[in-house]
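Every protein chain but one is kept in place in this view of the complex.
Let's look at subunit A:
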Amino acid sequence: VINTIAKLAKTCTLRLTVSKLYFILSDKVANGGVSMWCELCQGNFFDEFQMEGAAAEHNEIYLELVPENLSRALKTAQSAKAVKIKLMNKHCPCLRVAVELPSLSSSSRIVTHDIPVGVIPRRLWNDFREPSVPDFDVSIYLPVLKTMKSVVERMKNLSNSIVIEANLNGEMNLKIETDLVSVTTHFKDLGNPPWASEDGCPSSAPDRDLESMAEARIDIRKLQQLLAGQQVNPTKALCNIVSKRIVHFILLHEDVSLQYFIPALA
């Protein structure tokens, strides 16, 4: 999971609650407008989990960190017997990752990585709220990621931006167009996920023409980064398109859910 996050964000926010971990990237201009929300249940990953938040009513901790550092630290843990992560405050706050490695002698080796983190004060917690699902025009399941990944990678050589369009008939097209070449890949029979809002009506306009395409032009590198980070096929993968505004990707694995927002280019 950390490897995927590291590929998507240079710096992000880690929010810890009693039951869940969240990796959050909010949509600042510096990120190119993309935002990310990744959620996982601590119970699926950790045998022991203890935390004490800022205050009793707000039993949460928000940290700012560089996921690449955490990723590198965890690389040592590939063949570890045990890994312990602790939030400490020595001269400055840091996450101590202690990896117990098997060794030939009777006593084990312990490798420790101290990753500096920033503690985010409670008054800023509002900046990191869970993004709401946008009022999309079309929601569609993504095609086989491997195929999508190959196609987008090749298209990246040819163009800086890519148009994603999809309709409620299970059809999605990826298009690029430059002076030299135009390429369109057509995916069919993808299926459209059924959405229901609180009052039971579908989120998108009920009388939307099935064939009509919702489209958005996005930065191809952002899309390629997202796809490249998916090493394993997700259980569910879909995207919501708000025509000409934003594309919202939802990727669900067994124990992790990842949402990624890519804004449309001007």
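In this section, a contact is a pair of C-beta atoms (placed from the backbone, for glycine too) under 8 Å apart; a residue touches a chain by one contact, two chains touch by 3 or more; residues count from 1.
Keep in mind that, in the parts below, contacts and distances are computed from a predicted model.
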With one chain of the assembly withheld, which option in "Cell cycle checkpoint protein RAD1", "Signal recognition particle receptor subunit beta", "LSM complex subunit LSm2" or "TPPC8 first Ig-like domain-containing protein" matches that chain's UniProt protein name?
"Cell cycle checkpoint protein RAD1"
For the full complex, which residue in A:Trp37, A:Tyr62, A:Phe136 or A:Phe187 touches the chain that was left out?
A:Phe187
Touching the absent chain when the full complex is considered, from A:Ile2, A:Leu158 or A:Leu265
A:Leu158
Return the single residue from A:Asn59, A:Ser150 or A:Ser212 that touches the missing chain.
A:Ser150
Residues of subunit A (touch criterion as defined above) contacting the omitted chain:
143-144, 146-147, 150-151, 154-155, 157-158, 179-189
